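Just passing along the structure, written as structure tokens.
Coming up: chain A.
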Amino acid sequence: MHKKLSTFSVLYKILERDIKVAWRRQSDVMAVFFFFIIAASLFPLGSGADPKLLNAMAPSVLWVTALLSCMLSLSRMYASDYADGTLEQMMLSNQPTVLIVLMKILAHWMLSGLPLVFVAPLIGLQFNLSGAQLQILALSLLMGTLALSLIGSIGATLTLGIRGTGVLIAILVLPLYIPVLVFGAGAVNAVSIGVSPNGALSLLGAVLAMALVFAPLASTAALKIALE
Partner candidate 1 sequence: MYWNSLSEFLAMGGYGFYVWGSFGLTFAVMTIELWLLKKRQKRVMQLVKQEAI
Partner candidate 2 sequence: MKNLATKSGFNWLKYASPKTFYPLAGKLIPWCAISAATLIAYGLYIGLLVAPTDFQQGEGYRIIFVHVPAAWFSMFLYLLMALYAGMGLVFNAKLSYLMATAIAPTGAMFTLLALVTGSLWGKPMWGAWWVWDARLTSELILLFLYIGYISLQAAIDDKTRADKASAVLALVGAINVPIIFFSVKWWNTLHQGSSISLTKAPAMAAIMLQGMLIMAIGFWLYSIAVILMRVRCEILERDSKTAMFRQD
């Protein structure tokens, strides 16, 4: 009557479905994207048009904005699956929950972190960043946003089913994001002052590696607690 699916194809289905759902409401995929663009453009509006000031602000403004836009979409990461009972079904699936969590994180990254890697340099141009700076900005975001999705997943699972979640997640997650921000923006700043960004980038890599190990475990524990 039916054949069994391999672990791999079950996980692939989970990823595929998250992306399909997001795609169905394209506005969602676009949204993080636009939020980043609009929020980053607010700073020049708020501060007058001094190009030197803008250039100096740019790494922190772009990185903080990227961080906030990834964070904003966190509450969406598990909430709807929780509300409609899909998450229960996932926990009852015959696959280890850690792997399922990892897939959800991956989907979140592909939908909210990855797009930023491509627009950030464009916005960077508005702030008069140099080519080298833009390159490192993109590279640091590529690694950094994955770490943000991983760490963010912990906040998202901890606050499942709690109302007014958006802001609570922010409070839980922002302090944990600080190393990512420091090393990510630090790499771009290093280029600005003519220092090699490699140190910052390798530290960022180390943070990412740590997050890859611990975040899925912590999220899984939090999920089990939330559904109990």
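As a working rule, contacts are C-beta pairs under 8 Å (C-beta built on N, C-alpha and C of every residue); 3 or more make two chains touch, one makes a residue touch a chain; residues count from 1.
The set was built so that all candidates are chains of the complex that A comes from, given by their letters.
Small disclaimer: the values here were computed from a predicted structure and weren't measured.
Engineer: If you apply the contact cut-off given up top, which option from 1 or 2 ends up touching chain A in the complex?
Structural biologist: 2
Engineer: Spell out the part of chain A that touches candidate 2 in their complex, as residue ranges.
Structural biologist: Within the complex, chain A touches candidate 2 at residues 154, 158-159, 162, 164, 168, 171-172, 174-176, 178-179, 182-183, 186, 189-190, 195, 200, 203, 207, 210, 214, 218, 221-222, 225-226, 228.
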